[in-house]
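Here the structure is laid out as structure tokens; the discussion comes afterwards.
Note that one protein chain of the assembly has been removed; the remaining protein chains are unaltered in position.
Right after this comes subunit A.
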Amino acid sequence: MARRRAAFYWMTIPAVVLFFLFHTFPALQGVYYSFTNWNGFGDHYDFIGFKNYYYLFQDSNVWNAYGFTFKFAVVATIFINLISLLIALGLNASIKARNFFRAVYFLPNILSVLIVGYIFNYLFSNVFPIWGAHLGSDTLAGNILGNEKFAWLGVSFVAVWQGIAFNTILYLSGLQTIPTDIYEASNLDGASKWQEFWKITFPMIAPFFTINMVLAMKNSLMVFDLIVALTNGGPGRATQSISHLIYTGGFEGGEFAYQSANSVIYFIVIALISIIQIRFLQRRETDM
């Protein structure tokens, strides 16, 4: 028995060592640096306590990045889930060429976010305005990504376009766990399609709804590649996400320690949101 346990301990060693060295240790270092004034390249730095954190709360760029990221994440999460649930329901119905359509709807998920962003960047500047002009709207006839007020909608649009793929597949696998005889029974009882959805389908896929909401929210809150490819944070700082601010400030702006403090706050925010979401949505699951 003791020898068996020993083998199990040995099995954990490669992963534990690598994980501690390249994940936990740098994360702790990040927390440590957040209490210093290091610019990232010099040899000398001082311990300055909570000063970085104090200044973060007065930094309009930080507030701006959090504002954009939240606005974007909430809108993207809602639309991704709404649309992918609709598509999954459609793909689960008795339709022709179902496997072909499943393959097409999953396609965006295998493409690089950066390149998808570049393609849409072109579409926003050269193709969509042609349609916008036809519709006779001045806003739509311009490049929406260059518009300080609406650029975030353009970024959200692309995030939804690509994010739908993965969530659709998750919802589809959820729908397939529902036994069909439940529907037969509800048909006999004369339930309408609408009632069927709210009373059977939706409660049955509740755990998938939870996973999808949490994943979509978390991914949107961490958006980076898409920002680089579409707007690079602009126009002005209208679409600068939190990760983009940490990257540019930390590597190019000499704000290594300051942005480390920002990362710590960012971590706390994401962890809190994920926990609240899971708690809230899981309570819904059990109530049904």
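Basically, contacts are C-beta pairs under 8 Å (C-beta built on N, C-alpha and C of every residue); 3 or more make two chains touch, one makes a residue touch a chain; residues count from 1.
Quick note on the criterion: contacts and distances are computed from a predicted model.
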Omitted chain, identified by the protein name its UniProt record gives, among "SO2930 family diheme c-type cytochrome", "Dihydroorotate dehydrogenase", "ABC transporter permease" or "Fe-S-cluster-containing hydrogenase components 2": "ABC transporter permease"
May I ask which residue of A:L56, A:V113 or A:L140 touches the chain that does not appear here? A:V113
Looking at the full complex, which residue from A:I182, A:I211 or A:L281 touches the chain that isn't shown here? A:I211
State which residues belonging to subunit A touch the missing partner chain. 3-5, 7-9, 11-12, 14-16, 18-19, 22-23, 25-27, 29-31, 33, 40, 87, 90-91, 93-99, 101-116, 118-120, 122-123, 126-127, 130, 161, 166, 169-170, 172-173, 176-177, 180, 208, 211, 218, 221-222, 224-225, 228-229, 242-243, 246-247, 250-251, 256, 259-260, 262-264, 266-267, 270-271, 274
